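Removed: one protein chain of the complex. Kept in place: all other protein chains.
Chain lettering (A and B) follows the sequence in which the chains are written, and residue indices restart at 1 in each chain.
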Amino acid sequence: MATTEIQPASAAAPPAQGARRRWPRLAPYLFLAPAIVLFVLFLLLPIIYTVYLSLRRVQVSGLGLGPGARSEVWAGLDNYRDAVTDMELWRGALRVLLYGGILTPVMLGAALLFALLLDAQRVRARRFARISIFLPYAVPAVTATLMWGFLYLPAVSPFHYLLEELGLPQVDLLGRVSVFFSLANIAVWGGTGFNMIVIYTALRAIPAEIYESARIDGCSELRIALRIKIPMVMPALIMTTVFSVIATLQVFSEPTTLRPLTNSISSTWTPLMKIYRDAFARDDIYLAAATSVVIALITLVLSLGFLRLVQRRAFQDEQ
Amino acid sequence: MTTTTLPLTRQARTPSSDRPSRFLAGIGTAVLILGAVYCLLPVAWLLVASTKDGRELFNSFTFLPGTGLTENLRDLSSYRDGVYWRWVFNTVLYAGGGAFLSALVSAMAGYALAKFSFPGRQVIFNILLAGVLMPAVTLAIPQYLLLARVELTNTYWSVLLPSILSPYGIYLARIYTAAAVPDSVVEAARTDGASEFRIFLRVALPMMLPGVVTIFLFQFVAIWNNFLLPFIMISDDSRFPITVGLYTFLNQGADRPALYTLVITGALLSVLPLIALFLTLQRYWRVDLMAGAVKA
Partner (left out) sequence: MKSPLGMWRNQHRWSNTADAPRTPHRFFGKATTVAGKATATLAVAATLAAGCGGGDSDDDGPIELTYWAWAPELASVVEIWNESHPDVQVTVVEQAGGDDMVTRVLAASEAGEAPDLIQAEYQALPTLISNEVVADVSEYVGDISDEFGEGTWQQVTLGTDAVWGIPQDTGPMMLYYRIDLFEQFNLSVPTTWEEFAETARAVRAADPNRYLTTFSANDPGWFAGLAQQAGATWWEVEGDAWNVEIDDEATLRVAEYWGGLVAEDVIDDQPMYTPEWNTALNDGTLLAWVSAVWGPGVLEGVAGDTAGLWGMAPLPQWTPGENRTGSWGGSSTAVTTDSDHPEEAAEFAVWLNTDPEATTALVRESNIYPASRQAQASPALQEPPEFFSNQPDFYSLASEIADTAVGVTWGPNVNVTYSTYRDAFGAAITDGTPFTDAVHDMQEATVNDMRDNGFALAE
C-alpha cells in the first residue's frame, strides 16, 4: 500500500508534520464555514427578525396622516393571539389537508405504478415514457398553473369542447369543490415524474438474486411486484411522502396563480396565502410574522414526529 | 441514447416461460403511454398556443396551430427593446451562478460532514437541514429588510446570495461523499503531506463529481423557476429573471390587458432550455443518490 512507501518521506520532516496536525482539527469547520455563514445570514437572522417583528405592531394616532403619526410599538403576544384565533387560518389548514389528502396518494401511487412499469419486462415505450413523465419538473409552478388554467376555463378548454361535441353535460372544473381536484391535478402533473425517478432508481438498486429465487419458485411478475418490489422500496416511498407532505403544507404558487381566473379561491385559501396577503396586500408584516412562526412550529413538530416514526421503519428493513 | 448509469444493473434474464403475459405487458405499455401523454399535453398546448397571435388565441380551437409564431417571437423580442432577452441573461446568471456556488458550498459542507468527525457534527447537520422547514414566503420580507440595511437590495447579489444555501444539497453531498470517497484515500493523501484543501480539491472532488453535478442541476432548476425571492428583492426590471418578468406581463394594472401572447411565448422559451438540459444531461442525474440517501 502507499503508506508504507511514504513513511520514510514523512519521517524526514517531523516539524512540518507536527504543524499540519493542527489543521485537521480546524479543517471541517473551515469547510463548513461558507454554509454556516450563509445559514446565519439568510436563514437564522431573518428568522430572528421575523420573531422580533411578530412581537411588534403599528400604532397610529389621530387621522394618521401627519408626520410622526405612525410608530412601531411593542405588542407582546397580541399578534399570536390574533393569528391563532383567526378561523380563516384553520379553515385554510383544513383545505390544505383535504388538498393534500387528494394529492399525495394519487401522486405517489402514480409514481409507484409508473416506476414499477418502467422496471417491468416486455413493457414498451419505457424510455419515451420516462422522459415524458419527468418533463413537467422543468416547468415552473406559475407557468404550469397558467397552462392548466387555459385547459380548465370553459371558453378556451379543449375538454369542454370535447364534452360538448359528445353531448355530455358540462363539468365546472373550477367550482367550489372541483377546484380542490383541479389544483391537486396541477401538483400531480408537476411532481409525479420526479418521485417516479426516485422510486425507479431504488427499484433498480435491488439485487437480481432476489428475483431469481422468486421466479424459480414460479411467481408471476405481478406477484413479484406486489410482494417483493414494493416492500423493498418502502424507504424511498416514505421519504418521497415526507418531502411531498412538507411541500403540500406550504402550497402557495398554484392557488395564487389560479385565483384571478375563478371565484372559488379566496386570498386566504391556504395558510401561506394568508401570510402573503397579510404581509403584502394588507401591509401587516407583524401579523404575517406571527402567523409564520405558528405555521413553522407546527410544520416542525409534524415533520419531526413523522421522521421519528419513519426512521424506525426505514431502517428496520436494513436489518 | 444511453440509459442512466446505475450502481447495479440486473444482468440475469429470465426464461421466456416466466415472462409476463403479452396482455399484461400491453396494458402496462398503454398505462405508460397514457401517463406520458397526460404529462405532455400541457406542454403541447404551450407549443400550439405560442403559434397563435393575440386574435387567434381567444378565437380558435385550442389545438389548432395558429399562424402567429414568428409574429409572437418578434413581438416578444422587441417588446421594450428586448427586455425579455435581458431577463433570459439574468436568469442564466442567477441560475448558473447560484447553482455553481451552491454546489461548491454544499460539496464543501458535505465533505466536512462525511469525512471528519468533530464535536457538533450531528448538531450542525440537523440545524442546517431544519432550514427547509421555514417557507420562503415567510423569510422574503425579513431577508429584504436585512439586505436593505447593507444597501444590497435590487442587486444581482440580493438574489444570488440567498439562493446559495441549499439544505437538501448539503444532505445529498454528505450522503454521496460518504459513499463515494473512501476514507483510505483521504488518509493516504494526508500522510502524503497534502493540505486539507488540496485533498478536497484534487482527491475528493473528482470522486464526488457526479453527486456535485446532480446538486448543481437540482439547484439550477430550482433557481431558474424561483419567483418570490427575485420578486421581492428586485425593483429594476432590467434585473428581473424570466419568472418575474412574465408576471409583470400578466399584471399590468387594470387599465391594460394581460399580455397573454407574450406570456405564453416567453414561458415556452424559458422552458425549452431546461428541457434541453434534461435531455442532454440525463445520464448525470444521479437520482440514485436519493434512494441511497434513504438507506444511509
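Quick note on the criterion: contacts are C-beta pairs under 8 Å (C-beta built on N, C-alpha and C of every residue); 3 or more make two chains touch, one makes a residue touch a chain.
Predicted model, so just to flag it, every value in this text is computed and none were measured.
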item: Option touching the unshown chain, where B:L69, B:V92 or B:V185 are the choices; value: B:V92
item: Touching residue (missing chain; options A:L44, A:V58, A:A93 or A:V106); value: A:V58
item: Subunit B residues touching the omitted chain (full complex); value: 54-55, 57-59, 75, 78-81, 83, 89, 92-93, 96-97, 100-101, 104, 141, 144-145, 148-149, 151, 153-157, 201, 232, 235-239, 244, 247-248, 251-260
item: Absent chain, residues of subunit A that touch it; value: 57-65, 67, 69-70, 149-150, 153-156, 175-176, 260-268, 277, 280-284
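To be clear about the criterion, only the chains that are shown with their structure count from here on.
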item: Rounded Å distance between subunit A and subunit B, as computed from the means of their C-alpha atoms; value: 14
item: Subunit A - residues contacting subunit B, complex; value: 1-3, 6-7, 9-10, 13, 16-17, 20, 23-25, 27-32, 34-36, 38-39, 41-43, 45-47, 49-50, 53, 110, 113-114, 117-118, 120-129, 131-144, 146-148, 150-151, 155-158, 161, 189, 192-193, 197-199, 201-202, 204-208, 211-212, 215, 218, 220-222, 233, 235-236, 238-239, 246, 250, 252-253, 272, 275-276, 279, 285, 288-289, 292, 295-296, 299-300, 303, 314, 318
item: Contact footprint of subunit A on subunit B as seen in their complex; value: 1, 3-4, 6-12, 14-15, 18-20, 22, 24-25, 28-29, 31-33, 35-43, 45-46, 49, 58, 61-63, 104-106, 108-109, 111-113, 115-116, 118, 121, 124, 127-128, 130-135, 137-139, 141-143, 145-146, 161-162, 164-165, 170, 187-188, 190-193, 195-197, 200, 221, 224-225, 227, 243, 246-247, 250, 263-264, 267, 270-271, 274-275, 277-279, 282, 285, 287-288, 290-295
